[in-house]
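Take a look at this one; I'll ask things after.
Shown here: the complex without one of its protein chains, the others still in place.
The block that comes next holds subunit A.
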Amino acid sequence: MHLVQQLLFVMVLAAAVYLFARKVREIRRNILLGRDVSLNDNPGERWRNVLLLAFGQKKMFRNPLVAVLHFFVYAGFIIINAEILEIILDGAIGTHRLFASPLGSLYPVLIGCFEILAVLVLSGCAIFLIRRNILKLKRFIGHDLDGWPRSDANYILITEIVLMVLFLTMNTADQVLQSRGSEHYIATGNFWISGLLTPLLNGLSDSSLMALERGCWWLHILGVLAFLNYLPFSKHLHIILAFPNAYYADLRPKGKMENMPAVQKEVQLMLQPELAASEPPAEGIPKFGAKDVQDLTWKNLLDAYSCTECGRCTAACPANITGKKLSPRKIMMDTRDRAEEVGRALNKQGTFQEDGKALLRDYISEEELRACTTCNACVQECPVSINPLHIILQLRRHLVMEESSAPAEWNMMFGNIENNMAPWKFSPDDRDQWVVGS
């Protein structure tokens, strides 16, 4: 009987890991659809960002109360996963609480800590559910989240609550069985939380308790493995990608826009034609700006997969606050959705064939792009180092330079700068008129 359980466990574990690894490879391939940029300079500062922004969740603390709750859930989730190691070994070897005897009196202390964290995770998730569904905070009721994204958020919170309840129930049953001196349930000493809950289960018979303990054990580990495989399809992927995304975060001042060396060169040759003779002929026609996900950088796509749709960007966006269509969160969600769509086509056909769609217009409209003031509030607010502005500006470049699509007022502004050296129609000769009478 034991052997069957062990075999079953190893098979389920292997399947879960295999499926997860396959999806991870797929996401990696999708991210690398983006154009190449080198983001490996200053490793010191980059590791510092990983430490402060990802591990330390520095930006979350712009709102301390939520930050503390989120920190509980995050720390709880990571640390309780140390317990998963024991669970996996127990499952594979067929032991029960393998670490109890080598750790001795330290074991109940460790489990006690895990249990306290479990209670914190449970309460944190419960409060988050209330904030989303009862208090209906503004950033959680935006239309960007209609449909699947809103359910996704709730599924994640509910799953975490269920997993924690299973963990605590399992331990409580174990404690009762221990106190009855049941064979197989070795005495570990008192667990801090489940030790208090034993009166709830005292009325049950040994066999029901064992069934309950085993049931919870299986459901818990199956739940964890299922959750692992849910991650890559969910906004919750941020628990993994927040780390690389912090490492590859832009280190330059936020005000700096990416240069376009191709245009720089072209204008240089126009202004200094004498250089053209020594210039090697250009290779192909360069593309200006971005129309689809392949034109964005891989960091933009990593950003999209790192987004957990919290909406801090959109809540700070001046365009969104004043009722415009632009929502930086939607920019990121659209980018991921399009990358996934292209990825699905790749899965089917092996190579990507034009599907008549693009990120621009099929997902993100001109109206959204036009409303951006480039104020960087979205970039500033993002706790996981996402830069929606970089995507917006690349799409704008495509609109203006590839399609000559700009509002009439902008075309006038371009013309004025070109002809009068100022965005307004003033004579360049009047530029120093203010001096008169100074």
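Criterion: a contact is a pair of C-beta atoms (placed from the backbone, for glycine too) under 8 Å apart; a residue touches a chain by one contact, two chains touch by 3 or more; residues count from 1.
The criterion applied here is as follows: contacts and distances are computed from a predicted model.
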* Looking only at the UniProt record of the hidden chain, which name from "Cysteine-rich domain-containing protein", "Pyruvate synthase subunit porB", "Acyl carrier protein" or "NAD(P)-dependent oxidoreductase" is the right one? -> "Cysteine-rich domain-containing protein"
* Identified contact with the non-displayed chain, of A:40, A:105, A:259 or A:351 -> A:259
* Structure fact -> In the whole complex, of A:78, A:93, A:251 or A:421, the residue touching the missing chain would be A:421
* Spell out, residue by residue, where the missing chain touches subunit A. => 62, 252-257, 259-260, 263-264, 266-268, 270-271, 288-289, 316, 318-319, 321-326, 367, 370-377, 379-380, 393, 396-401, 406-407, 409-410, 412-414, 417-418, 421-424, 426, 428-435, 438
